[in-house]
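Here the complex is missing a single protein chain, while all its other protein chains stay put.
== subunit A ==
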Amino acid sequence: MNYAVLVPMIVFLLVIFFIGYWSSRKLSTSSNFISDYFLGGRELGGFVLAMTMVATYGSASSFLGGPGTAYTMGFGWVLLAMAQVVTGYFVLMILGKKYAIMARRYKAITMIDFLKSRYNSSAVVLLSAFSIIVFLFSAMAAQWIGGARLVESLTGLSYNSALFLFAVSVLVYVTIGGFRAVALTDAVQGAVMLVGTLVLLVAVISAGGGIPNIVNDLINENPNLVTPYGATGDLTAAYVSSFWILVGVGVVGLPQIAVRAMSYKNSRSMHRALIIGTLVTGVIMLNMHLIGVFARPVMPGIEIGDKVIPLIALETLPPWVAGIVLAAPMAAIMSTVDSLLLLVSSSIVKDVYLNYVKPDATIQTIKRISFGVTGVLGVIVFLLALNPPELLIFLNLFAFGGLEAAFIWPIVLGLYWKWGNKYGAIASMATGISSYIALHFYNLENGNLFGVHTVTMPVLLSLAAFVVFSLLIDRKAYQYNVPTLK
């Protein structure tokens, strides 16, 4: 055991717990439990909002899997990762003010609430809740595996005990604190991520004897490492740029991101979040992936990609600094997991239970059920993660792509296209999900169709389905301008 590394990490965990506890005290005096627990009472300021978006989005794949792949592939993978800069501003600009206004008008707490009021259809609600629960489960499992791997490589504990430790920490503060705890800890975690990546980048560059030296070593080993095409030359322009959809603009359709766009306090916070979000996303993505590439000449021969970051930090930094820096990926994973957990439990409690099972539940019952469901979900994911599948990044991207294909058009066109109706939304979700899954298996067998990432075609197909079905069945313009009367 490496105590010098562990102590800073434990201190970090304690701070996180404290925030969870503090939020829970605020929660117990709340008059509107649902809005507070699942949305933090719509009062996030610019900094917290930006950080919670970055931290939620910057997950295990950007901190462990991504840099690990960059280690193998070289600069081409950093190029691909930089497609994510667009998420920093695009999501907030697109959903932006209209989504915030409509969400308040509908009194929506979850993304599904929004879809429910816009399309006025049970099928839309149930289909959405189903996709969120199924896809986010795989995303959560992937994150937990990453968290456990990290704890494992730092402490020398067995994988199972590491997972247990990690799971308990996350569960405690999410269950008691709700969205405000999640958003506030995200802000702390985002700041840790930002500083951590900077420190580590500088350490790696100096360990490698400066950038020109490192780049020379890379060229001597394999010149492809410094091209946009990747070590084996298989990162084609079409493939890399189709990631622009998966990790860039498609992120608008991710429920965990979209729900944050209804939590801001006012348009001033939104403006600040736009700027901070862009800067922080860009710096973190550039740094992390460059660290992955630069680590290659410094520490050749690392076999498991997910371990590149922990190993390089332990190698190049004094132990206590490494502890603080490694709190960054830990933070990224925890902050993704906590939002996913809350989102899945809000789908179950708010969208299914309160809509269809027991609309007249008392506050007490809702409270108990919210805590209970959040806890039980955590335990189930824990059990799933005990026997982890091989590729972290794969599981994670599978979930992202599926959700994007399902939700992007019902949200975006629901906001901006008055002809959109429930038939379009249902057709779009069904087409998106089924074509995504079908294409996923087709691509596994035959290589990527048209050389682009799996998500590209389903996004286009679900757009076509949305437009065609909206116009064919029950064509009627939606009235955005009339405030709903209470």
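As a convention for this text, a residue touches a chain if its C-beta (ideal position, glycine included) is under 8 Å from a C-beta of that chain, and two chains touch if they have at least 3 such contacts; residues count from 1.
Quick note on the criterion: contacts and distances are computed from a predicted model.
Chain not shown in the complex: UniProt lists it as "Sodium:pantothenate symporter", one of "Oxidoreductase", "Cytochrome c oxidase subunit 4", "Sodium:pantothenate symporter" or "4-azaleucine resistance transporter AzlC". Touch with the chain that is not drawn comes from one residue among A:V5, A:I19, A:V85 or A:I426, which is A:V85. From the set A:V15, A:L126, A:L157 or A:L279, the residue in touch with the chain omitted from the display is A:L279, counting the whole complex.
In the complete complex, the residue from A:G96, A:G253, A:P297 or A:P458 that touches the missing chain is A:G96.
Listed by residue number, the positions of subunit A touching the unshown chain are 75, 78-79, 82-83, 85-86, 88-90, 92-94, 96-98, 100-101, 104-105, 210-215, 219, 223-224, 226-229, 237, 240-241, 244, 248-249, 266-268, 271, 274-275, 278-279, 282, 286, 416, 480-483.
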